[in-house]
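Submitted below is the structure of interest, expressed as structure tokens.
Only one protein chain is missing; all other protein chains are in place.
Order of writing sets the labels: A, B, C, D, E and F. Residues in every chain begin at 1.
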Amino acid sequence: MELKIKPLGDRIVIRPVSGEMKLASGIVLPDTASEKPMHGEVLAVGSGRVLENGTRVPMEVKVGDKVLYSKFGGTDIKINDEDLLILNERDVHAIL
Amino acid sequence: MELKIKPLGDRIVIRPVSGEMKLASGIVLPDTASEKPMHGEVLAVGSGRVLENGTRVPMEVKVGDKVLYSKFGGTDIKINDEDLLILNERDVHAIL
Amino acid sequence: MELKIKPLGDRIVIRPVSGEMKLASGIVLPDTASEKPMHGEVLAVGSGRVLENGTRVPMEVKVGDKVLYSKFGGTDIKINDEDLLILNERDVHAIL
Amino acid sequence: MELKIKPLGDRIVIRPVSGEMKLASGIVLPDTASEKPMHGEVLAVGSGRVLENGTRVPMEVKVGDKVLYSKFGGTDIKINDEDLLILNERDVHAIL
Amino acid sequence: MELKIKPLGDRIVIRPVSGEMKLASGIVLPDTASEKPMHGEVLAVGSGRVLENGTRVPMEVKVGDKVLYSKFGGTDIKINDEDLLILNERDVHAIL
Amino acid sequence: MELKIKPLGDRIVIRPVSGEMKLASGIVLPDTASEKPMHGEVLAVGSGRVLENGTRVPMEVKVGDKVLYSKFGGTDIKINDEDLLILNERDVHAIL
Partner (left out) sequence: MELKIKPLGDRIVIRPVSGEMKLASGIVLPDTASEKPMHGEVLAVGSGRVLENGTRVPMEVKVGDKVLYSKFGGTDIKINDEDLLILNERDVHAIL
């Protein structure tokens, strides 16, 4: 499901996932303690940050990706009564 | 309504919206607490920031957009007895 | 009236205006408290800051413009017994 | 063994090695104390950081490399019950 | 009078002027208090700072100019028993 | 003797030398106190740091060079029971 909001720059909107996450690749992420990176699903992505030559860096993450991210630097938002998170792509560690 | 002032660089002028915001897209934003991002309507936009190659980055937001923003870094102004806000586009998280 | 001094880089010289300001566009700015942005008239402008490619960014403000600015970062000067202010164009929020 | 996760930018995933490490090159690394650089095996690598001209810097490390790294700045993750580390290539001192 | 020393980069040498300064342009600068910008005469100028493309930015000030400057960041020197000041062109606010 | 490890970026591996160092050029460095720059022999060098245009800066030091360096910023490592140092080329003051 894609969210009908358009993040600016290299921002993305994430729906945090609590508890274990089982992936097709066989990876199972345990319930994360608060000081560890978190995982979640990407709901919306921006157009990418602008380089000094005027072009945009294509986003590495896309809607639907499961990602591992650091909450530090992100911003909590509430949309349609759901708690979501806006953060910059640079705070995403990896696509799972 | 466009405001007859010209923000410089990538600055924009925002009219903050208090209380719930219902959008055509079906998004409903709750009344925001002060430590959360705020939402509002864009009244004026600048020409964009200048890159080191001398060109300007086209603004992603335009007059009339509903936006989600961080007030941190913005500047309160009062025009025609209305409380408005000037902030840089980089403090806007998303277009709603 | 243009002041016969030449600000360097992207500096400008401003004559601060106290009290309300009535503009053709109908905007009236109330008397500003000290922690708010101030308004004033531009008396002199520099040639613009130099980019890493050696060209200068054309100034967005020109002599005679009414501007909204942050005093923070500016420098008070006294010329012909008048209190003026020198500041960088990046401290100007908007042209009124 | 390559891990089925895709680090972003110039991030890599490392499996820390404890105790002495004997290499084919004849190098023997002692058991490392916590304030010294650590050694480990690279399990996954990103696409490289993006330069201001839009190209990516090719990664110097590849999957399977034994590396000497500084833990400072890295992020602990747990995948399939194994304690791993995500860090930027700039925190890798050398390939062994 | 040009001083026989060659400032490096965008440095200039200034002879501070104390007391009132009357200029041909009709500008009168009062005696400056220590926390205000100072005025003086330029005795020597450098070749200009080097940009990342390898060219130098031509100096805006030249020998003989009367300038308004911030002493902050400058360096006191004594040459032929005269107290002079070396500072970077970016600390010069305006040419009078 | 070249060490079989590959430093990343502009890193180098140094074997610190204690006491006086007699060179063909006749330079003799006295025993250095801890707060002074140290001297040593270069055992391995990286490929050089990457510039924003994607090219690498050729290393100025090469394996076998005697160098004067600041330990500040370097990282102690122990390889084959020998205490060595990894540091960036920018922490090397001069080739002796």
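Note that in this section a residue touches a chain if its C-beta (ideal position, glycine included) is under 8 Å from a C-beta of that chain, and two chains touch if they have at least 3 such contacts.
All values reported here derive from a predicted model rather than from experimental measurement.
Asks: Among F:I5, F:L68 or F:I86, exactly one should touch the missing chain; which is it?
Replies: Reading the full complex, the residue touching the unseen chain is F:L68.
Asks: Please identify, in ascending order, the residues of chain E that touch the omitted chain?
Replies: Contact residues on chain E toward the absent chain are 4-9, 11, 13, 44, 47, 50, 52-54, 75-81, 86.
Asks: In the complete complex, the non-displayed chain touches which residues of chain F?
Replies: Those residues of chain F that touch the unshown chain are 23, 25-30, 36-37, 51-53, 55, 57, 60-61, 68, 70, 89-90, 92-96.
In this section, only the chains that are shown with their structure count from here on.
Asks: In whole angstrom, what separates the CA-based centres of chain A and chain C?
Replies: The separation of the two C-alpha centroids amounts to 42 Å.
Asks: Cα centroid separation between chain B and chain F, in whole Å?
Replies: 52
Asks: Using the touch definition from the top, which residues of chain E touch two or more other chains?
Replies: Counting only residues that touch two or more other chains, chain E contributes none.
Asks: Can you tell me, using the touch rule above, whether these chains form a line, ring, star, complete graph or other shape?
Replies: Topology of the interface graph: linear, an open chain of contacts.
Asks: How do the chains pair up in terms of touching? List each pair.
Replies: Every touching chain pair, ordered by label, is A-B, A-D, B-C, C-E, D-F.
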